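Here the complex is missing one protein chain, while the rest keep their positions.
Residue numbering begins at 1 within each chain, and the chains themselves are lettered A and B in the order written.
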Amino acid sequence: MILKRVFLNRLSGTWMLITLVIILSLPLVIGIALYLKASPIFESQSLYQLIVSTDWSPCNGNFGFWPFIFSSLYVTVLSFLFAAPICLFAAIYLTQFSSKRLIQLMHPVIDILAGIPSVIYGMWGIIIIVPFVSDVLAPLINIKSSGYSILAGGIVLAVMCIPYMLNMLIETFNTVPIGLKEASLSLGATSWESVKHVVIKKSYPGIISSFGLGIAKAFGETLAVMMVVGNMVQLSFNPFEAGYPLPALIANNYGEMLSIPMYDSALMFAAFILLVVVLVINLVFRYFIHKTQSQ
Amino acid sequence: MNKQKEIEELFFKFLSGFATYSLIAILGFIIIIIFVKGFGALSLDMIIKTPKGGYYYGGEGGVLNAIVGSLYIAFGATFIAILIGIPAALYINVHLVRYKRIQNTIRYFLDALWGIPSIVYGAFGFTLMLFLGMNASLLAGIITVAFLITPIIIRTFDEVLSTIPKGLHEASLALGSTRTEMAFKVMFKQGFSGFITAVLLAFGRGIGDAASILFTAGYTDLIPTHLDEPAATLPLAIFFQLSSPIPEVRERAYAAAAILTIIILIISLTARGFSKKYSKSNLK
Partner (left out) sequence: MNAVISETFTKTFARTPIIKLKRQESILQIKDLNVHAKNHHILKNINLEIPKNKITVLLGPSGCGKTTLLKSINKLTDLYKELKVSGNIYIEKDDILNTQRNVPLIRQKMGLLSQKPYPLPVSIYKNVAYGIKLKGIKNKKLIDFNVETKLREVGLWNEVKDRLNSSADSLSIGQQQRLCLARGLAVKPHIILADEPTSALDPVSSKIIENLFRKLKEHYTLILVTHVLRQAQRLADNVVFMNYGEIIEQGRPDELFSYPQTSQMKEYLVEGN
């Protein structure tokens, strides 16, 4: 009887440990697998060339990733510029100025929006944002645009990232002790001055981390962007032109991946870039958060 | 001087209020658009019929294939994720309870893992699938999604387990139970609502994700009967059929979106209810 219990303890203890090791080694395994699959491409072109070259002609064996990296960065930066100020001010309002009722109401709303799948945001983008860009914004500055553009991608991505960033920002502001605000007010600051000089300053690491993680999420987002961004290989600073971010490249071409030589390596390389970029951003900013939390 | 301060104060209060309410408006707008479009397209046929004449060109039929496929994949993946995730979370909180540093490091890596984009999981799943000599199938989809949602299950469950008072561990061990018995009998019971929340969240993420199953689960008009057959899913039903030139097919995409949104809505609200119930009982 006791033997059986000890044996069960050992057995399940081992199983628990194994599962933990499996999951913790997952990023490493993914990284290695993608790297191995991508490695043939390094034999024909150097890493530097792969990243900065703009020549993308898979049939000729030329894989220049710059147009895709550029599009990814462009869409991400654009979405960040739209989402960050709104999130910051909304988080300030909800934690500092609004009634308790509103923030209680907002919590489930944010939850639900964070849970809505990417593809549904994409559909909303096609129904609303794409026509809005082509019929309203483009004529406004006398440009012709199909609407499927970097700008549309940036807007949809911004809306997707809002619940994610807002949630983290609210959490950050909520950790500022009320005594600190009282101190600032008692010294004669108005409530906005207290927010500006004390609350924001105190939350600095949290704000930076929320923004960083928001950027990482935007950078890796696939379907919503891909559905509205146009997917054309080109380099243009005009946001009304189509773009072709890295995740869309992978998602669009997996079908022919095995029919063109080296194409699969190229796509796996794209996935590898995404993994490395997102993982590094995550590790850096999460380290920031863990560090400040343990203090 | 004072006038200037007052104006600044008013300006920023207005600005932040404006940001908040416009945000609420945008988000409300999204939900309304999806429901208006979706419910316009939704009918009984949509739910109980598979597409006729091809999902891309045939206008007849519904999205039953995608509903069933999505449920298969989400249930299968959640099941695997529970098998891997729950023991891992219990291990962190039972065996490693005295090693705070290791606990924190593990949590840090799990959080970072949560951030990996699903398209990367998709590419990895695809590589793994080729490596194992499998085809795009229900099983490959389930495995890929399981990878995607396991970190979510672990971290959500772990978050609840970590709030259980340490005294309980010692009391239970002092009474002569082994660590495993304690883990599954005491901790699991105490953290049960956390377990439900974790499972619901993971299920919601699993059923909504498209990028990870794009390469691995395939797409078909039929309802899969075996694990090695390809399976249609709701997110991909939306994605593929939305780009069809035929309006009736696009209607199917809208209907699928409404169904998916309703599922997510139910899951979010239930999960919230559970975590609320938990935090209440925790206060007393």
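We adopt the following convention: a contact is a pair of C-beta atoms (placed from the backbone, for glycine too) under 8 Å apart; a residue touches a chain by one contact, two chains touch by 3 or more.
Treat the numbers as computed from the prediction; the structure is a model and nothing was measured.
S.K.: Among A:I51, A:L180 or A:I208, single out the residue that touches the unshown chain.
M.R.: Checking each option in A:I51, A:L180 or A:I208, the one touching the absent chain turns out to be A:L180.
S.K.: List the chain A residues touching the unshown chain?
M.R.: 99-100, 177-190, 193, 197-198, 201-202, 204
Here is the rule we use: only the chains that are shown with their structure count from here on.
S.K.: With chain centres defined as C-alpha means, what is the inter-centre distance between chain A and chain B in Å?
M.R.: 17
S.K.: Inside the complex, what are the residues of chain B that reach chain A?
M.R.: 5-6, 8-9, 12-13, 15-20, 22-24, 26-27, 29-30, 33-34, 37, 83-85, 87-88, 90-92, 95, 104, 106-113, 115-124, 126-128, 131, 147, 150-151, 154, 178-181, 183-184, 201, 204-205, 207-211, 214-215, 235-236, 238-239, 242, 253-254, 257, 260-261, 264-265, 267-269, 271-272
S.K.: Which residues of chain A touch chain B in the complex?
M.R.: Per the stated touch rule, the residues are 5-6, 8-9, 12-13, 15-17, 19-20, 22-24, 26-27, 30, 33-34, 37, 85-90, 92-94, 96-98, 102, 106-109, 111-113, 115-124, 126-128, 159, 162-163, 166, 190-193, 195-196, 213, 216-217, 219-223, 227, 247, 250-251, 254, 267-268, 271, 274-275, 278-279, 281-283, 286-287, 290, 294.
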